[in-house]
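Note that this complex is displayed minus one protein chain, with the remaining chains in position.
What follows is chain A.
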Amino acid sequence: MTEPVLSIKDLVVEFPFRDDVFRAVNGVSFDIMPGEVVGVVGESGAGKSMTGSAVIGLIERPGHIAGGEIRLKGERIDNLPEEAKAKLRGKRIGMVFQDPLTSLNPLYTVGEQLVETIRTHLPLNEAQARQKAIDLLTEAGIPKAAERIDSYPHQFSGGMRQRVVIALAIAAEPELIIADEPTSALDVSVQAQIIKVLKKLCSSHGAAVMLITHDMGVIAQTADRMVVMHHGKVVETGTVGDIIRRPREAYTIKLIQSIPTILRQEHAATPAEAANDDGAYVQVKNLVRDFEIGKGSFTKLLPGKTEIFRAVNDVSFSISKGETFGLVGESGSGKSTCAKMIVGLLRPTSGQIIVDGHDIWAGGKGHQERRKRVQMIFQDPYASLNPRWRVADIIAEPMRTLGIARNRSEVDDRVAELLRRVRLDPSVMRKFPHEFSGGQRQRIAIARALSSQPEFIVCDEPTSALDVSVQAQVLDLMSELQSEFGLTYLLISHNLAVVRQMSNAVGVLHNGVLVEKGPTDAIFDNPQADYTRMLLDAVPDISKVA
């Protein structure tokens, strides 16, 4: 039997606090064989990233390895002195981080960073290192690598940057690559390419991969075996097919069930009736938004042609009362620009948005109606709640500004009622946002959106910052509130599975153009546009497990 590349036994990582010790990783054991891709899956706080950091020796202080051992090719590495650990990094263990936008130093060219890394580990001169860097970039799928090597990170797109990061991680031919959420920050179509590149490069260089992710779909497509972690412990280990088809532990079963899938679901919303656009509750007609680029305030005065970027190009759709319209598309497709125009944060260049018969950009009555009837739920519940305000004030703000409720006891009653509606205890209204988890914060954000008694809510990626099981709860809550209050939703998401589960009708945006729209089932089961088909194919899904 061959020796495992990485062998972790009873690993314990502890964070000592003043009066308590927090065990982030609690007795984790698993092996990774040469050339194998092992997926480590779990929700945030499960200790999966911490395990990766422990292996590469980059645990943030005051955390430390409190027990167990880590062996690389049989040689124990967890108790090495810091300098010896530093020698392993990059040379024998490579690492890929989640966010390609922040993991490259913005002030150095891609080439400088590659050459620096290569020369740290391999005995090459400047010219040889540069040639190797170009080869690596080509291998990672960057076109015209020889020209682009002198570009700065900001001149690459997210997907291209992640290729650079992968090239950097494999530069010194390490035996093990730790990929920590390598695709979570990327669009679906790019995600699929990056997974391919990672897999191809690791197999051609013979590196084993520890793939850390919360996305079962990615694991299903990439990994050979998987380790399910929960609260710092390994719940279940086995081949990917076994675990997905026959999960044994209750936690794994729950995790798999909470993953929305793009396949048809029994409880999917009723198909939209033949839409009579004129009677629809929300009508978006020929919406266009242009941005001027490359002009400052001063150069604007100079004659010359202005370059115009059309972010949203002639988009029209309508939503009937009490239904959900899903708007899907990749980053840069104009989804969020649409959302901003519909809630009234950004003036359209041309086109009309009519909510319940009022043009919201017409001024006067339409404007006032909009503020009351149209609300928004944002993506990041950590950023969208004012950290210095108490929950009660956050939820009561729309009531106060819109004059819905004035005296204190009335406001308090309404806030308590809203908190109950979003399944939170009314007593939490005295607390501050940081005392809540991500899912709870999103509930507070929903309560805030509901507090002006709106009829139409625009949800911009409402669950993409949340764990799968929490995501399922929030989506359920949204459906329940919809039937309770007869709400109309515009659901904007890059997650096709979420859209499939929630919406009655779907529109697909690509480069600002609505390439396809129609009832959800029709679009997902029988897509007409090439782009939609490509998007659907790119989705990593646990049902695609080999």
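One rule holds in what follows: a residue touches a chain if its C-beta (ideal position, glycine included) is under 8 Å from a C-beta of that chain, and two chains touch if they have at least 3 such contacts; residues count from 1.
What we mean here is this: contacts and distances are computed from a predicted model.
S.K.: When one chain of this assembly is omitted, its UniProt record names it as which of these: "ABC transporter permease", "Gluconate dehydrogenase", "Cell division protein FtsW, lipid II flippase" or "Fe-S cluster assembly protein SufB"?
M.R.: Choosing among "ABC transporter permease", "Gluconate dehydrogenase", "Cell division protein FtsW, lipid II flippase" or "Fe-S cluster assembly protein SufB", the correct UniProt name is "ABC transporter permease".
S.K.: Taking the full complex into account, find the residue in A:7, A:51, A:103 or A:520 that is in contact with the omitted chain.
M.R.: Once the missing chain is taken into account, the touching residue is A:103.
S.K.: Which listed residue (A:18, A:154 or A:434) would be found touching the missing chain in the intact complex?
M.R.: Of these options, the touching residue for the absent chain is A:154.
S.K.: What residues on chain A make contact with the chain left out of this view?
M.R.: Residue positions of chain A that touch the missing chain: 56, 58, 86-91, 94-95, 97, 99, 102-109, 116-117, 120-121, 152, 154-155, 165, 168-169, 171-172, 291-294, 296, 298-299, 309.
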